[in-house]
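Before I ask anything, let me first share the structure, which is written out below as structure tokens.
The complex appears here minus one protein chain, its other protein chains still in place.
Labels A and B are assigned to the chains in the order they are written; within every chain, residues are numbered from 1.
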Amino acid sequence: MSSSTYVAPTDHAKAADKFMEDEERVNWHDKALWFIRQKRDVASKQLPEWELLRETASQIKQNVLSNLDTYLEEFERHAKQNGITVHWAADAAEHNRIVLDIIKRHGIQKLVKSKSMLTEECHLNDFLGDNGIDVVDTDLGERVVQLAQEPPSHIVLPCIHKRKEEVGELFHQHLGTEKGASDPAYLTEAARQHLREKFLTSDLAITGVNFAIAETGGFVVCTNEGNADMGAHLAKVHIACMGIEKIIPKAENLGVFLRLLARSATGQPITTYSSHFHRPRPDQEMHIVLVDNGRSIQLGRKDFYNSLKCIRCGACINTCPVYRRSGGHSYHYAISGPIGAILAPNMDMKKNADLPFASTLCGSCSNVCPVKIDIHNQLYQWRQVLSDGGYVPKTKKIGMQAMATVLSNPTIYRVAGKSGRFMMNLMPGLANMKAVNPWAKQREMPEPPKESFRDWYLKNKKKS
Amino acid sequence: MKVGLFVPCYIDQFYPQVGIATLQLLEKLGVDVEYPLQQTCCGQPMANSGFSSMTGGCDANFVRNFTGYDYIVAPSGSCVLHIKDHLHDDKNPEAATHIRSHIYELCEFLTDVLEVKALDSKFPHKVGFHTSCHGQRGLHLSQMTELNAPDFSKPGYLLNMVKDLELIPLNRKDECCGFGGTFCVTEEAVSVKMGRDRVQDHLEHGAEFITGGDVSCLMHMEGILKRQKSPVKVLHIAEILNGQYE
Partner (left out) sequence: MSSREAILNRVKTNKPAAVALPQTLAFPPVPADACIEKFARTVEAVGGTVVEVTNLAEIGAYLKKHYESPERVLNTVHGVGFGQELSGPIEDGHVLANLEIAVVTGSVGVAENGAVWVSEENLPTRVLPFITEHLMLVVAAENIVSNMHEAYVRLDVSAPGFGAFISGPSRTADIEQSLVIGAHGPKRAHVFILK
């Protein structure tokens, strides 16, 4: 595959500006995702026990994280007994090497891959491509962005940023569909035929993992399209890649998680397929790659470790009013939206310092989270960590210091308020220079009143 | 009962009428209210920008001003939430704790402490209520649409006591307006887009006024309405609850 023309943004606000140049697309994007949020609301409100399920799921995950080492060992032991080969990867590079080694050992040139955010996080496709391996993403949305040479913009809906006409054009170029055809049913059928040929001719399949069961040594993969199953059951080699936090203690815990996952993600009562893999076929090799890649570090951050409870449903992304308007690529990390913004700084504080600020801290994300991650509190906490660590611009720090000085001293505060409306300058920024004032670009400034509340109070109310 | 009135800095400076309405309303309801003269700000602007390390001065000043009151009341859910969650003072930990557990946003003070059953106010207009996030999701002033839980609204309960006021429905009852503190300038484009969409929801449902419990959100939406040269006005809920409009 040729190298990508896609250039990853580095700054959320700038990338958001760019996405918003096409307001019609933004409106559509916002409405499409809000519609999914509404479907989630309807599905969750059909279960009287919904909030109990969320609490239980959160507690199960708390138990997992607090015993993660023993569960991982238990899982490994049982998986090996089941005839699955278990690999451990400390980071993305090791994960990619392990996968490539398995591929090379079998002399394989091409493979099919179903959705795995972990492999996105590890940039596996680029790595395998550079090593001459032809990777075909088989989830329809992932195939679309792969053909467009872009990363997914959403963990559940990888090409939600694209209009059907754009998909039509991509398919016309790559799959030979009719020029100008954009009917989703027609395009889906074309992808079905195109990918069916890939399933039937690939000897190796990579899948992600939604849940791995310590007690039984098996793992569960959820899809709606059936692409994970088509790939895995037709291939001689199946490699399942998972982050170490995907462990759950017992099979019965799936009752809780599978009730929450799809309802939170799309409002469906369950995904079409919830496939439980425990042993390879007699003629098959099955591998599991357990990947750390920063997770064991995050586990030690007391304000942030519970982000590892995430089951990748995407509900926080759908409900996020910022995400819906800025688009997934503006987050310049494999996982976009609020959950991505609290995971990304753990990986690279410098590179991802802007992401926890790409939020109004409205808190809707935490309320829809099926495992009750306090996402908005973590966004707030990351801001403190990033500022303390010097990862925000110096000018911002200086401005904040000035503001703190004014606001912590009543006399200076009052003088500043009277002298040329220093308050105006502080909030919301640069009022005197209207041309470059980001507040005033598309909003009017409030009109300064003739007196402050305190002045009025002294004049009218002060008793003594 | 002695109440300390907290008038957040931007209300003091830009929207004194909101402080005045709050004071008058509380006094009308028989509350002994005092405005500590040396107050400034809760410290939220720094903290939400990642500089909670710089809020020590504000915290100490806040504790100095608001020690000794039975309750502290402010016409801002956002500032109240900040105090509740983050006020600390190493020199006066007990005073800080008392303040954190006795500070109330105006509406919840009226419904939960004063248990107001009737108001002498009139507002013969179609009003859209903007649910500010910190008041709702932080202080639980009203039920959150994300949860599977019974519906309620403390501000809604109060607005229903206002004679001739017609509360309009909205498509998105509790979507954020996009103000977000410094977010409103650092992410200007997203902030404005969110604000426009929020305003549009009110306009589509025929609002003549948009009200709410946080002046920050209202200031943001007012800025957008004025730029659009819309006749629709914003008013803080205290102004409506205190008012005798015709």
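By definition in this document, a contact is a pair of C-beta atoms (placed from the backbone, for glycine too) under 8 Å apart; a residue touches a chain by one contact, two chains touch by 3 or more.
None of the values given here were measured: they were computed from a predicted structure.
The chain not displayed here makes contact, within the full complex, with A. The hidden chain makes contact, of the residues A:A13, A:L53 or A:A92, with A:L53. Checked against the full complex, the one of A:T85, A:T188 or A:Q442 touching the unshown chain is A:T188.
If you put the hidden chain back, the residue from A:N227, A:Q384 or A:S452 that touches it is A:N227.
Mapped onto chain A, the interface with the missing chain covers residues 32, 35-36, 47, 49, 52-53, 56, 59-60, 62-63, 65-69, 72-73, 82, 88-90, 94, 138-141, 144, 157-160, 163-164, 167, 184-185, 187-189, 192, 195-196, 199-200, 213, 216-218, 224-227, 229-230, 233-234, 244, 249-252, 254-256, 258-259, 266, 268-281, 283, 290, 292, 296-297, 299-300, 302, 305.
Going forward, only the chains that are shown with their structure count from here on.
Listed in rising order, the residues of chain B touching chain A in the complex are 7, 9-17, 19-20, 23, 35, 37-41, 43, 45-58, 60-61, 133-134, 137-138, 144-149, 172, 174-176, 178-195, 197, 219-220, 222-224, 226-227.
Against chain B, in their complex, chain A makes its touches with residues 12-13, 16-17, 20, 23, 26, 30, 34, 41, 44-45, 47-48, 50-51, 319, 321-322, 325-326, 356-364, 366-368, 376, 380, 383-384, 386-388, 392, 396-397, 400-401, 403-410, 413, 417, 421, 423, 426-429, 438-439, 441-446, 448-449, 451-458, 461.
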